[in-house]
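Before I ask anything, let me first share the structure, which is written out below as structure tokens.
Of the protein chains in this complex, one is absent; all others appear in place.
Think of it as A and B in the order they're written, each chain with its own count starting at 1.
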Amino acid sequence: MSVPHALLGLLRQQPRHGYDLKRLVDRYFAPDHPVAFAQVYATLSRLEGKGRVRMEAVEQAEGPERRRYAITPDGIDELDRWLVQPLDPEPHLQAALFTKVVLVILAGRDVTPIVDAERHAHLERMRELTAVRRTAAMPIALLADYALFHLEADLRWLDLTVARVDELRRTVLAPLETA
Amino acid sequence: MTTLAVLPTPSIPAIGAPDGRPILAASDLHKRFGTTEALRGIDFAIARGEIVAVMGASGSGKSTLLHCLAGILRPDHGTVTFDGGRIDNLDEGRRSRLRRSAFGFVFQFGQLVPELSALENVSLPLLLDGVRRGDAEDRAAAWFPRLGLDGLEGRRPGDMSGGQAQRVAVARALVTDPAVIFADEPTGSLDSLAGEQVMELLTGAASDAGVSVVIVTHEPRVAAYAHREVVVRDGRASGPGAA
Partner (left out) sequence: MTRLGLRLALAGGRGAVVGLVLTAVAVAVGTAVLLFALSFLPALADRDARTAWRETFLLDDDATSSLLILPVEDHVGDRVLTRVVVAPTGGGDLALPVGLPALPGPGEAYVSPALAQLLAERPADELEPRVGRVMGELGESMLASPDELVVVIGMDAEALRADTGVAVRAFATQSTPLDLSPIALLLIVLAAAGALAPVAVFVSTATRMSAARRELRLAALRLVGATPAQVARLAVVEALVSTVLGAAGGIVLFIALRPLVARIPLDDATWWPAAIVPPPGPALALLVTVQVVGAAGALLAMRRLTITPLGVQRRSVPRPPGAWRVLPVVASIVALFAAIGLYEGGGDVPSAISLGGAGIAFLGVILGIAFAGPWLTLVVGRALHRVARGGSSLLAARRLVDEPRSSFGAIAGVIMAVFIASAFFTFSAYTQTRAGSAMDLLLPSGGVVAWLGGARPVTDALTDQLRVLPGVTAAVPIREVSLVRGEEVAGSGWVVTCADLRAVLARGAAIECAPKGISRANTTATLDGTFVMRTDRDLVGGPLPGIGLDLAGGLPPSAAQPDPETVGFLPDLVIDRSILAPDALASLSVTRVYVATDGSAAVIDRVRSVVMAARPGSFVVAQAQPLAANHQFEEIGRIVAMGLVATLALAGCSLAVAVTTSTLERRRQFVFLRSAGMAAASLRATILLQAAVPLAAVATLSAVLGAVVGSGILLVAAQVVTVPDGSLIGVVLLSVAVAMGVVLLTLPPLERMTRPTSLRHE
């Protein structure tokens, strides 16, 4: 999972408090391994430093002070660039891919081109690996097989995700409206 | 990620490069079955010697595309040209002849005639095209060593493994020296190893012979044997690999 892009994607929806961001990141992207508050705030300040988010307001009600962040035009550009650019096809991409898909949905965009681009990139790599497998010595070929199977698993998962994208969109969008 | 780091990245493509001229092309194909629109304006082209994977979910229309390209189905609208001539408007008899002489087919399973020996199965397309039995069986026999089928000439399909049967099917598709081979989920009923063998032999032999191959598959590892992939979604070509 790419925490900075996840935060950008959530802020693209609407300005949010740091606490809400942590809560939403946990909910959508890392239900098993909640991110630390510190990581969220550290990432936000790094993003702020790069001019991709800005602090919109500081609210002091009961309890600790709450900062509200909003995305900047630079932040939107970075997010879009990341979304359309295929990830480097390599095994164990699921988390990053998943983050991307959810963010695309959050951004209200069509998932298909993103997935097609990912598939294309994956297949390009798989073609290379297939060629390697054909010519290389056995240990290398076995490694190539290993990589091929994992890439294939990613693609299968992507296909399944695309097939279930409507369902996903409903569950991803629903709590935002109530939040 | 470390696994990838040790692997070299060869210059692509590694297998026989297409020469760029399209041997088979389709434009704006529409096909409807009852109320279902299987194809909604799809374009497709494949060059001589090129291997193209057609991917897509079940019901996406990828098999219908293959059937239209191969002249098995006639599209409701749009054109299919083979070697510069239109084939979508030919009558069934001429399309049959074309399929028999210029195309080869590999299906998922069950395509071999159980009563015939492997050799007879491979020579069958030649026999159906009027080649004399002796000549047909000689030409068929030549494919057996190339596909790792030595000694299986007399076996019946029922006495062969799935992989062997599919390789016999590949031999049968190649025996007429076709210009295009259509493979519909050729490894669909095989385990990984047998599937890899079939794909190696199919794409390898096709490349050697300069034959174009259209592979319909939903398996990325199979699609990876192609030069490029076309994704069919809702009856349209989609994605960067589309022609």
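The working rule: a contact is a pair of C-beta atoms (placed from the backbone, for glycine too) under 8 Å apart; a residue touches a chain by one contact, two chains touch by 3 or more.
Everything quoted here is computed from the prediction, not taken from an experiment.
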Given the contact rule set out at the top, which of the displayed chains would the hidden chain touch in the full complex? B
Considering the complete complex, of B:F44, B:F82, B:F103 or B:Y225, the missing chain is touched by B:F103
From B:L116, B:A141 or B:A209, residue that would touch the chain that is not displayed: B:L116
Write down which of B:A57, B:L124 or B:M160 is the residue touching the left-out chain. B:L124
Would you mind spotting which of B:A70, B:I87, B:A118 or B:L202 touches the chain that isn't drawn? B:A70
Under the stated touch rule, tell me which residues of subunit B contact the chain that is not displayed. 33, 63-64, 67, 70, 72-73, 92-93, 96-101, 103-105, 107, 110-116, 120, 124-125, 127-130, 132-133, 172-173
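The criterion applied here is as follows: only the chains that are shown with their structure count from here on.
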Residues of subunit A touching subunit B in their complex? 90-92, 112, 116-117, 119-120, 122-124, 126-132, 134-136, 140, 143-144, 146-149, 151-152, 155-156, 159, 163
Partner subunit A, residues of subunit B touching it in the complex: 1, 3-4, 6-10, 12-15, 53, 55, 57, 200, 218-221, 223-227, 229, 231, 233, 238-241
